[in-house]
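Only one protein chain is missing; all other protein chains are in place.
On to subunit A.
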Amino acid sequence: MDVELSNSSTPTSGLTQAMQGTAISNGQGTESENTSAGTNGDTPVDVVKTEDETEVKKTALKNLYEQSTQYNHWRFTQSGLSERRSKMNQEVIAAIQTNIQEERSLRSQQGLSVDDLPTDLNFLTVDEELALLGFYERKIVQIFRFWKLPSYATATAIAYMKRFFLENTAMDYHPKDVMLTCMFLARKTENFLMSIEDFFAVLKSSANSAESILNLEFLVCKNIRFHFTIHHPYRPCLGFFYDMQAVTDNIEKLQKVYDVALKMIDTSLYTDLCFLYQPSQIALAAMRIACREESYDFERYAAYKFKSTEAAAKSYEEVLLPILVSIDQILKQDPRCSEVEKAVASDIDRRLKLCKDPARDPESLLFKQRKRTEQEEDDDDDDDDDDDKNEDNGRAKRQKIKKEDSL
């Protein structure tokens, strides 16, 4: 039973309102329609004939995912990402260096030692930062597994951390603190709320105090721009698992394929794939890789779903297949897919401690000086505003009155 895509203006109930996309029948469970109507990659129809035969330009309604913040704000190109990161790295290093110079001069003015101030060699490169982040992301996985929370909660925590460190560097905020706050926040947004007391009780060894986790919370929220909903490839993967049952003859093998695909998605969380591709694409790529590993025939499903017409096949070859192939490449070659050795991570961590920015260290002279100047500025502002409070100004008032009297 071939179901034609809704190119007419027949209403499609269900969530997706796009002119393209699956024709979902009313969710009563006639899954056959769902499985056989495929996205053949038809382009949305812009011009529609209304009842009185006039042609009206109709803009395609976006489907629900394309209205999400993840689609609209958190998509980048590979080069864009690396440019962004290296630029941020350089800026921060330059800032820290100037601060160190200032600190050096302040200290020498007061005759204190300058030995513990870092030299150029200790700054982290972008790759080292990413390795350190990868180490802490894997920590998140461990802890969430201990709490027996589902994968999507873990993925959300990792995503928050990734997005945070697109806007900041590890040298400004230590990844461990951010990791704890991201975990706490993810537990909230994915509906597994744990009170801060219980949270801190479990993670006492990693955190300084419950307040330190809460202090960073608003900062993290701000840096992920309050976009708390994150779409992961897990649901699409399950969808493909259901869909592939339409053309399978070995359901046990398909179960294994699904299992392997889930593991691939778990690995993909450590890479930048979530910023480059859509969750459904990552899921399909994962299924494709898993089919290859378990020697299950993926092409049969692809032919059934994506190549039912000539135009569809062409579209698949040109648009979808290259995406799947490049995701495959990334998962094979990205160094972030492999484990980060604890020794490497602790080495990077050690150097991170050495190249701390003096302007953020409450012990340094630079910090104290800056705080003093800030307070002085505030005091100056205060003087202008509340004259009544100041005793001296009371005298000034009396003098003023005297003057008027004399007039």
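As a convention for this text, a contact is a pair of C-beta atoms (placed from the backbone, for glycine too) under 8 Å apart; a residue touches a chain by one contact, two chains touch by 3 or more; residues count from 1.
Just so we're on the same page, contacts and distances are computed from a predicted model.
Colleague: Which name from "GATOR complex protein NPRL3", "Histidine-containing phosphotransfer protein", "TFIIH/NER complex subunit" or "Large ribosomal subunit protein uL1" does UniProt give the chain that's left off?
Modeller: Hidden chain, UniProt protein name: "TFIIH/NER complex subunit".
Colleague: For a quick check of understanding: of A:Thr181, A:Asn223, A:Gln281 or A:Ser364, which residue touches the chain that isn't displayed?
Modeller: Reading the full complex, the residue touching the unseen chain is A:Gln281.
Colleague: One chain is left out of this view; which of A:Phe240, A:Tyr270 or A:Phe298 touches it in the full complex?
Modeller: Candidates A:Phe240, A:Tyr270 or A:Phe298; residue touching the omitted chain: A:Phe240.
Colleague: Could I get the residues of subunit A that touch the absent chain, sorted low to high?
Modeller: Per the touch rule, subunit A residues meeting the hidden chain are 1, 14-16, 21-22, 24, 27-32, 34-36, 38-39, 41, 63-66, 71, 75-77, 80, 141, 144-145, 148, 150-152, 154, 231, 234-243, 245-249, 251, 255, 258-259, 262-263, 266, 276-281, 283-284, 304, 315, 319-320, 323, 326.
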